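Submitted below is the structure of interest, expressed as structure tokens.
What you see is the complex with one protein chain gone and the rest in place.
Labels A and B are assigned to the chains in the order they are written; within every chain, residues are numbered from 1.
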Amino acid sequence: MEQLTQFSATELARMIAGLIGVIALVSVNALFLIWMERKVAAHMQLRPGPMEVGPHGAIQTIADAVKLLGKELITPEEVDRPIYLLAPIVVFLPVLLCFLVVPFSQSLIIRDMNVGIVLILAFSTLTVLAILMGGWASNNKYAVFGAFRSVAQNIAYEIPLLLTVMSIILMVGSFRLTDIVAAQSRYWYIFVQPLAFILYIICATAETNRTPFDLPEAESELVAGFHTEYSGMRFALFFLAEYTNMFIVSAVGAVLFLGGWRGPILPGIFWFLIKVYALIFLIMWFRWTFPRVRFDQLITFAWKILIPLAFANLLITALVLKL
Amino acid sequence: MLEPGIEEKTFVLNLGPQHPSTHGVLRILLEMDGEYIAKADPVIGYGHRGHEHMAENRNYLQFLPNMGRVDYLHALAYNQCWCMAVEKLLGITVPERAEFIRVITNELNRITSHLLWFGAYLMDLGAFTPFLYCFDDREHILDLLDRVTGSRLTYCYYRFGGVPSDIDREFIDGCFAFIDRFRSRWKDYDNLVTKNVIFINRTKGVGIITPEMALKYGITGPNLRGSGIPYDIRKSEPYSAYPLFNFEIPIGENGDIFDRYVVRLAEMEQSLRIVEQALVKLPNGPIMAEKVPKRIKPPAGEVYQAVETARGEFGIYIVSQGEVKPYRVKLRVPSFATLSFFPEMAKDNLVADAVANLGSIDVVIPEIDR
Partner (left out) sequence: MIIPLLKGLATTLKACFSKPITLQYPEVKRPVAPRFRGHPELVINDDGDRRCVACTLCMVVCPSNAIRGIEAAEGENHEKYPVAFTIDLTRCIFCGFCQEACPKAAIKLNNLYELAQYDKSRLILDIDKATQEKSQLRMADWL
């Protein structure tokens, strides 16, 4: 009995520390990523990007966040109030929960669960629900379009995503993220599973609603898509969730294909962050290079090309492992 | 919302007047069946300024700046059209050097217009970066035109009987430098856009204008040439110094968005060729006709003058009654004809295609509203 209370006390402290750490990480990460996105976009477009606030505009996003905090929260009259108000929270919570199992380094992990990867995939799916809630409750035609597109797109891309992840799981034989990293002690899986990596990046781009797959918020078609009617901090929460989602998919990508925290000299956490931000840069790079695909082409691409490819990859992996 | 028990298959979506991709104050009422468009209905007139009526209330010279504001993207062609129409009424011949200068500046202006279309169109398709590259190139032309005309957008440069100020050596050198620079950029544009599989999928076989339909609706310019009809006023009714230069009329085959895109890109190349030839052949001489009256008071009569702008055939019809002010001016604008075809193009297509189509026909809304 005594042992149990002691156990839960340390566990509680660990949880609280983890929560604080995660919230801090999420906000700092989002602020950094928005700044990074602006800079990446700017330099690819022969611009310097934000330069005014702070050195090289480093605290521009903080200024923007403060501005958003100070803005009036407009609730349009025709909205479905409870759902409308709930959506920004629902979009944000599952993203936070995903951090529960992300292994930043050998020891820096809140909970090393044996179903880690399944947990992340399960929680990230909830984002779709929030987008659907937000789009539907807004009672705006553009928002509904965005929400419907989002649902169709996420369902279509979840399948190849799961299949590619499965091929890695087959090789490792465990859902535990630390096990996956440990299995890559000799070589990274990107070298044995290059197709899986490409498929994963494509699906991750689609999952995070980024160009060329940013159909739910395609601004030249749908104005702002599902968050057309959101303003101020509610809009900021959607935005925050999007960037945190990018971090999550890149973190999973780093764990699955790039050997997680493994690397010479530097401590694990640095290697992990370097890999994550490299993947994020890749996703940003796509956004500022490619035009947007059309909706029906997007779905066709998922069902007719990605899913068969992912299946083939899974089968080949299974066959090779069996032999 | 709907009463219970009542079924409605379609709903109305308001595209504009404040939509990111209508390029101005155009409003399109889309009757949607899911993501498909059952009916499209453009509502125009938000940018109406009454140019034709303004012409009746001011003298011939005073109406000249208006022309640059009808279509602000290819202002010089509109300037030229007005000047040529009035010159026709007055019976003035423009000196050759002035005609050459008009052609050079006009073609440079055509490139800026096509470049802006190129960038803005890619933005409609969701690619932001080409837009900035185009504006980088466009800025070089604007600097050149600024040097000659004294303005960067609403040039108001030509005058009845010629041009008010000559071009200088620096401008000519700048033009050659720009031509070299711009030709070296084709590779980047090809890599970034033309060969991009996403772009090809979005544009090939989409928004087809058949030659019959194009003729029926009176579509002109690159939109018509994209459908394979080689009609260009610069060739079919040569004006100014155009007959002196070698250039081709690029045409497409299928009349889809991709063909119109290719035609516009090829036209920029042809414009470069014209500018190059004109700069080499540039004759010396006066830039202003000698017998231009101080007070423009053309004899009674009617005149129609058409020019090839970046958007197609632009025509001016003037009725003069021998007064200092025109009695009636009618502007025939290419964008109006093109936009009237839009409902046929958009029908039974996705809303994403509607945006792609609307961008591809390159309409300038103030020109339609006038």
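The criterion applied here is as follows: contacts are C-beta pairs under 8 Å (C-beta built on N, C-alpha and C of every residue); 3 or more make two chains touch, one makes a residue touch a chain.
Just so it is clear, the model here is predicted, and its values are computed rather than measured.
One of B:Glu35, B:Glu52, B:Glu96 or B:Asp136 touches the chain omitted from the figure, and that residue is B:Asp136. Contact with the omitted chain, checked across A:Pro48, A:Pro194 or A:Pro308, is made by A:Pro48.
Among the residues B:Arg49, B:Arg147 or B:Lys281, only B:Arg147 touches the chain that is left out of the figure. Between the chain not shown and the residues B:Arg58, B:Arg332 or B:Lys347, the one that touches is B:Arg58. As for the chain not pictured, it touches chain A at residues 40, 42-48, 51, 285-286, 288-290. Where chain B meets the missing chain, the touching residues are 58, 61-66, 129, 133, 136, 139, 143, 146-151, 154, 156, 164-165, 188, 191-193, 195-198.
In this section, only the chains that are shown with their structure count from here on.
On the chain B side of its complex with chain A, the touching residues are 11, 13, 19-21, 32, 35, 122-129, 131-133, 136, 192-193, 196, 198-199, 201-202, 350-353, 355. On chain A, the positions that touch chain B within their shared complex are 41, 44-47, 141-142, 145, 211-212, 214, 218-221, 223, 288-297.
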